[in-house]
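The complex appears here without one of its protein chains, the remainder shown in place.
Each chain carries a letter (A, B and C) given by its place in the written order, and its residues are counted from 1.
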Amino acid sequence: MSINFRTNKSVSGRRRLLEKELTIDLPNIGSSAIDDTIARTRNCENMVGWTQIPLGVAGPLTITSMNDERLTMNYYLPLATTEGALVASVNRGCKAITQSGGTTVDSERVGATRAPVFDVKNVTGKKKLEEYVRRNMKALQKCAQETSGHCSLRGITLHNVGPYEYLRLSFDTQDAMGMNMATIAATSIYRYIEAQTGFRCISVSGNVCADKKPSAINTILGRGFRVWADVVIPKKVLMATLKTTAQNLYEVWMSKCMTGSVVAGSMGHNAQTANIVAALFIATGQDPAHVTGASCGTTIARVEDNEDLYLSILLSDLMVGTVGGGTGLATQKEALSILGISGGNNGKNSKLFAEIVGAVVLAGELSLLSSLAEGSLAKAHVALSRGKLQSTKF
Amino acid sequence: MSINFRTNKSVSGRRRLLEKELTIDLPNIGSSAIDDTIARTRNCENMVGWTQIPLGVAGPLTITSMNDERLTMNYYLPLATTEGALVASVNRGCKAITQSGGTTVDSERVGATRAPVFDVKNVTGKKKLEEYVRRNMKALQKCAQETSGHCSLRGITLHNVGPYEYLRLSFDTQDAMGMNMATIAATSIYRYIEAQTGFRCISVSGNVCADKKPSAINTILGRGFRVWADVVIPKKVLMATLKTTAQNLYEVWMSKCMTGSVVAGSMGHNAQTANIVAALFIATGQDPAHVTGASCGTTIARVEDNEDLYLSILLSDLMVGTVGGGTGLATQKEALSILGISGGNNGKNSKLFAEIVGAVVLAGELSLLSSLAEGSLAKAHVALSRGKLQSTKF
Amino acid sequence: MSINFRTNKSVSGRRRLLEKELTIDLPNIGSSAIDDTIARTRNCENMVGWTQIPLGVAGPLTITSMNDERLTMNYYLPLATTEGALVASVNRGCKAITQSGGTTVDSERVGATRAPVFDVKNVTGKKKLEEYVRRNMKALQKCAQETSGHCSLRGITLHNVGPYEYLRLSFDTQDAMGMNMATIAATSIYRYIEAQTGFRCISVSGNVCADKKPSAINTILGRGFRVWADVVIPKKVLMATLKTTAQNLYEVWMSKCMTGSVVAGSMGHNAQTANIVAALFIATGQDPAHVTGASCGTTIARVEDNEDLYLSILLSDLMVGTVGGGTGLATQKEALSILGISGGNNGKNSKLFAEIVGAVVLAGELSLLSSLAEGSLAKAHVALSRGKLQSTKF
Partner (left out) sequence: MSINFRTNKSVSGRRRLLEKELTIDLPNIGSSAIDDTIARTRNCENMVGWTQIPLGVAGPLTITSMNDERLTMNYYLPLATTEGALVASVNRGCKAITQSGGTTVDSERVGATRAPVFDVKNVTGKKKLEEYVRRNMKALQKCAQETSGHCSLRGITLHNVGPYEYLRLSFDTQDAMGMNMATIAATSIYRYIEAQTGFRCISVSGNVCADKKPSAINTILGRGFRVWADVVIPKKVLMATLKTTAQNLYEVWMSKCMTGSVVAGSMGHNAQTANIVAALFIATGQDPAHVTGASCGTTIARVEDNEDLYLSILLSDLMVGTVGGGTGLATQKEALSILGISGGNNGKNSKLFAEIVGAVVLAGELSLLSSLAEGSLAKAHVALSRGKLQSTKF
């Protein structure tokens, strides 16, 4: 059994070959009305059709950015998901946050990182290569710039163990998520270093990047964007909208996100950061494998003096973009337009997107922790299991 | 600004409200021909349309399962992705594995885990609750069974720190991924324990589960399915199909998946397990936030005496299902039918799916490690950046 | 330069060779009046003298064990240390705990673990070896027993990745810490398995043990003893003895042992468990490299309704013994006699020792957290730096 997909280069043609080979029908996969020219030439080899994911909207969510003009804006949030209750959960969090005056967010562009690994043989080689890199930053920056006008080398951290020397290169890729650009620039840089020093690069990626693996280096040094978002929820909003108290929610947070994660040996000290990021990423054409970085988020709660609740989140490894990758596809581009940040804007769009992600994650944390404190999580799932998604109260 | 979505309960009606509010057009999000009855009632609240993801196919991939009948089968693999080169990369790995006689896979059903946390006050309370649980397993199993005929309690591990007692409940949920079932059953169990012992449950989930967070407890005790897959690639296949040697690939693996991950303080010792799982999960209606568990996979390489390459992967936290969640949606159901495992089959379909996921992850690892060893990763991305996806040689 | 120590087998003779070679004097290293027969034949090769460490005493500390007879006892605690303020700090913690009615401790004997690693080649070999082990537990237990009447195999957990199969063997070694016994028994077991199955053992230790490395497997499955200790400190004791409040101490604990350790990517969620264990271990002849396991301890605080403080510790990797190793040396044996647990007692002495260690660690945590809350840590160190150790108020 083996289909030769090369005999037919159209999407429908390949699909028919597959249907024939497996004697199945794939009418829905083939039912899209969207033009597939970009998708089949830039996004997906051997394309046979389209997977369709329900797209819901939560919000509005009031967000104040600490950066630049410190604007306060309201956002509707596109969430592509097959998991009933997720949109409702985020929506409830948005409502409570917006009723509380909105969330404040701050962000830091760390940059797309790529870490080639060199064979330096031994301690002596390590010293030589490290000295070379420290003295030739300008030449290496020039290598990066020559690969793309949108890519600049921000910095390098050096990491050695035994014969292996890792150069963790950090790139500013403006509004692109930038891993492809970073790989191309890193390749140019390592080849230059090879030519100049004689040290051989073993691999353009040595996992010190660290791309799509939960990693302390990303938590500590950051990757992509680092985002903080927080809010104070007044006691009355807790009662009216979230049906709980600051003390009850705090107790859930403590035993779950803190001590529970400690017991589990977990790198994620949060309630459900991965859920929210997955839905936002799929809706907006991000790389969904980067959900991994978001799963390492940290959520912090505190009871304020007047029984208000302080809640915050930190994401240290958030790789997002508003150009390139899946962002140019028809439905994904429209989802970005719901957020008002489709396309390139000198890096401002990707940064604003990172901050929006942080804010929505905060809404998700608030809602799930409330639901757990209230004891209503199972109730929602029971309703769901009976097809009563619409009437579920969130 | 605030739209009242409740005034219009149709998908198109909500979309029009959003378009009007934001003065934007969302024609593509609204372009689907698929009936939205199930989606808007079971999978997604506030639904406004569909996100469409390109679906490609890789394969065939020859897989031999160590379980039961030890059948050898060929599979075509549905991959929903917006990341150019991914399908081609997997395809190349499938080709090399299949040329080498296929991969052998083994799996273990650990079960969907959910860990309620109780307030036991102190060491004395800990002892009491732990003794209660050990003596009343049958009653607790009955609680679980009463919530669903498809859900049975397999076991409980006890974890205490300070006043917090975590009962990590493991459920067999047959062909469903099962987190909703597990949550409902865990709720029934904790309420029973509360009634019987007087100890209060703080939260039905205490992160010792651990759900969608990278966690050592999942790596060590397992979660969902634990899957192993391996293959020996003969020297000639390495040369002809993968353009590399066992020694070169091994060196990349060592400096990247082993020492690189150590330097990064990473829980993922692999090349790109998250990428492959994300594409398979989105295509087949899995919960994409579970990509997190897959990102903790471990890849092991070894050079055999005759310069063949041994390669294996281990995924310890693989949550999959063939019924429930997004698996019933039109395009996702068809993707599962490509694998021949749509719907329920006494737990056999979910187990087979887990094994297929393991096998495809192996193909992805083989292909990327080869590409890194060959030095061709950037080349592929350069081609991609020029819109030349089709002609990229993989 | 090279001394041939074999030319002189007496301790003083070797020391003189060293003094001559380096033209230095080592009068204090040679000043001990203790007989060196046991030390130079069982504890230390190439012995040239003795290192002398100041031994202080803290206490009394009131401890109630949850095990067996639930006895309440008072203990004086031998602490060998060169770090000024340590004994005083522990002493203050003991005072506060004893004033509060003492600490309650519970313990679980997990056993000394040793994990040989086998080459099983592939998934097929993995299945074979695992089935063999599951079916032959009695034979393997017999192997262990034949190596020593004090050593019995309690259980085996199986861990596979790629061609490597780890058998984490857990042994009950009664009152001995037991690593030497465990290594001997593990050797007997792996050789038996090699002979029976043909699978080759690569190393008697494959780090899944995991011996003297901070490891999640020890935290989750335990190693040696797992010990819990807790106490409620009334508000008045907090004020009078510890000069702080429950709320202030809690805030320090939260920002340090919880969120601080999360930010640091730490496996230790405590204040100073390593300090206390190091001093107790050196005084009593334990293996000081096992301090590593203790550094992974978890400390939990909570404010009780009446502003009392609940404090607890958990140590999951505590390897201790009252016979063997350094416990038979003259001063170490006397230190154990201060605790009333010198020598063997059917495993009861080692278990009681583990519980005492847990209790003293709790005292150390209480004292340091109080000191940090009060802001007096630097004050103590300033006094110390001026040689005023005696007058430091603790």
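By our rule, contacts are C-beta pairs under 8 Å (C-beta built on N, C-alpha and C of every residue); 3 or more make two chains touch, one makes a residue touch a chain.
All figures in this text were calculated on a predicted structure; none of them were measured in a lab.
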Quiz prompt | Touching the absent chain when the full complex is considered, from A:N74, A:N160 or A:N345 | solution = A:N160
Quiz prompt | Candidates C:S32, C:N67, C:N136 or C:N345 - the one touching the absent chain | solution = C:S32
Self-check item: Contact residue for the chain not shown (choose from C:E108, C:E130 or C:E251)
Solution: C:E251
Quiz prompt | Residues of chain B in contact with the chain not shown | solution = 216, 219-220, 258-259, 261-263, 265, 267, 269, 298, 300
Quiz item: Which positions on chain A touch the chain that was left off?
Solution: 66, 104-106, 122-124, 126-127, 159-164, 216-217, 219-221, 228-230, 232, 265, 298, 300-302, 310, 312, 314
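The rule is short, and it goes like this: only the chains that are shown with their structure count from here on.
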Self-check item: Mean-CA-position distance for chain C and chain A (Å)
Solution: 42
Self-check item: Residue list for chain B, restricted to those that touch at least two other chains
Solution: 159, 161-162, 164, 216-217, 220, 265
